[in-house]
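The complex appears here minus one protein chain, its other protein chains still in place.
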C-alpha cells in the first residue's frame, strides 16, 4: 500500500515523499518500508536511531527529513493505521462439515464455524459471526452480527451477545453462579436459571469467567473491555465503556456505572455499587459503595490520595513504633524526675 | 404446574388461591404466574411493588392478599423450588458418533457423551454421567454416578470423581503440580505421578485448576464447592463442605479441615494446615497454621477483629506519623526549656 493510500484511508495528511508501505512496527524495529508510532515525546530518543520510513506523530513533533503521518490524536489514529495492516486470525471460511450445528440452530449470512465447534438447539448466530475450533454455543444463545469467538470459548445456554463482540480463547460465559443454601447435610445448590447478556463492542479476555445470574441476567454494558482471567460473578451489572483489567474480581450482584476502571487483581465485594467513572487501583479491594468519580486504592480501599500517603508511611511503621516507645520512656523519665523534684 | 403441586413436591404449605405457576423470578421481575423469594426483611420494600403471583417466605413475613409458600427456611426451600423449574443445560442424549470413546473405556448406563468429547483408555464413566463437547477424560479416570462435565473440562489421567460431581466449563483437574529441582543448568521437572481425587457432591468452578499430586493424591472432600479461577496446588487436602471462593489460591501441600471458607482472592501458603471451620477473608494471605474456628483477615493474615480495627486505623497512618513528630518536637522544646530553666 502506498503511504498516500494509507493517509487517505485514515483521513490524515502526510509530509515527505510518497512511498510503498509494507506494515507497522515499533520505532526500534521498523524498517524503511514501515510506519512506526511516536505516541509521546518520551520516545524521541528512539526516533533518532529509528530506521522507520514513516512516523505517525503530532504535527508539532514531526521530525524533518522523514515521511510523517500527521495526527491530532496519535494513539487513536495509530489504532486505525494498524487496523489497515492487521491480518485477521484464522484460515477458513464457511461452516465446516466437521463442526456440529444443531438442526434447530439459525445461522446468519457469512457465518464461519470451524471444525469441532458446537452450536446447540435454537442458537442464533448473527451475520458475519465466526466460531473458532472448540467453541461451544449452548442452546438458545443469541449472537449479534460480527461476533468472533476464539478457540474453546464457551457460551452456556441462553447467553446473549450484542454486535461486534470479541471473546478471547478459553473464556467462559454463563457458568453457574456460586449460590448455595445451607442444608442439614451440607450446601444445597440453588440452580442458576438466569443468563448472561453482553452489550455490543464488548471484548472479553482469555480464560475469563462470567457467571449466569441466579434468576435475572448478569449484564455487561456496551463497549466494556474485560481483560484475561477476570471473575465476574452472578448478577453483576456493568455500565458502558468500563475497563476491567486482568485478574480483577467482581463478586455477586455488584453494580458498576459507566466508564469504571478496575485495575489488575482488584476486587469488589458482593452487593455493592460504584458510580460512573470510579477508578480502583491494582490489588485493591472495595467493600462499600462509592460515588461517581471516586478514585480508591488499598485493601480495604480508601481514597487514592490517602492511600498513596499511607503507602509511603507504611515502611516506616516499625520505626514509628520505636519512636513512640522512646517518647513514652522519655515522658516516664520526666515524670519520675518531676516527682523526685517535687519530693525534694 | 399448579401451586398446590409445587407445594406438595417441596413439602410446604401454601396460603391463598391455587394457581398455575410457570416459573421463578426475582421480586422485581416476577409476574402473576411466577414465584418470587422473600429471603429477608430487607426485601420488603420490593415486595410491595412486586407483581409476583406467589411469594416464598417465612410465615411471619407472609403478606396478605397474595399466595404464599410458607417456609421455615426460605433460602433452602427456595433452592428446592427453583430446582423444580430449572432446565438442565444441553440438548442431546446418548453417546455421539462424533465423540471419541476409547475401545477400552467403560461407560455406565445412560451416559451422554457429546460430539468432540474424548474418553481415554480404561476410563470409567458412572451411570448417568454427561460429558459436554470438548471434554477430555484421560486414561484411567474414574467418574462416579451422575457426574456432569461442562464444555472443555479436562481431567488428566487417573483423576477420580465421586458421585454427583459438577464441573463448570474450562476447569482443569490433574494438571502437573509445580515441582522442580534445582539442577546445574536450570530447573529439572519432578514428574508428577500422583493424581486428583474428588469427593461426592463437589462442584468446581469455571477455569479453575487443580493440580495432581507429586506422588500421592490432591484431595477435595465431599460437598466442597470451589468457585471460578481457583488454584489448588499439588497435594492439597480439603475437608468436607469447604467453600473456596473465586480466585483463591491454595499452595502446595496445604491442608484444610471441614467447613473452611476461603473468600475471594485469598491465599494459603504451602505446607500449612487450617482447622475445621476456619474463615479467611477476601484478599487475605495465610502463612501459618490456624486452629479450628479461627477467623482471619489481611496479608499476612491476623485475627479478624484485629484486622478490622487495623484497617480502620490504616488510613490515619500518615496523620499518626505527623502526630508523633509533633510530640517529639514538643518534648524536645520542653527539654530545652527545662535545660534553660535549670541553667537560670
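In this document, chain identifiers A and B correspond to the written order of the chains, with residue numbering beginning at 1 in each.
As a working rule, a contact is a pair of C-beta atoms (placed from the backbone, for glycine too) under 8 Å apart; a residue touches a chain by one contact, two chains touch by 3 or more.
Values in this document were obtained by computation on a predicted structure and should not be read as measured data.
**Student:** For the chain left off this view, which of A:112, A:130, A:175 or A:299 is in contact with it?
**Tutor:** Only one listed residue reaches the unshown chain, and that is A:299.
**Student:** Taking the full complex into account, find the residue in A:1, A:44 or A:79 that is in contact with the omitted chain.
**Tutor:** A:79
**Student:** For subunit B, which residues touch the unseen chain?
**Tutor:** Within subunit B, the residues that touch the unshown chain are 100, 102, 116, 118, 120-121, 134, 136, 138-139, 152, 154, 156-157, 170, 172, 175-176, 178, 180-183, 186-191, 193, 207-209, 211, 215-216, 229, 231, 233, 247, 249, 251, 265, 267, 269, 283, 285, 298-300, 302-303, 306-307, 309-310, 312-314, 316-317, 320, 323-324, 327, 330-331, 334.
**Student:** Mind listing the subunit A residues that contact the chain we can't see here?
**Tutor:** Counting over the whole complex, subunit A touches the hidden chain at residues 23-26, 29, 73, 75-76, 78-80, 82-83, 85-87, 89-91, 96, 98, 114-116, 132-134, 150-152, 166, 168-170, 201, 203, 205-207, 222-223, 225, 227-229, 240-241, 243, 245-247, 264-265, 282-283, 299, 311, 314-315, 317-318, 320-321, 324, 327-328, 331, 334.
Criterion: only the chains that are shown with their structure count from here on.
**Student:** Could you work out how far the Cα centre of subunit A sits from that of subunit B, in whole Å?
**Tutor:** One centre to the other, that is 24 Å.
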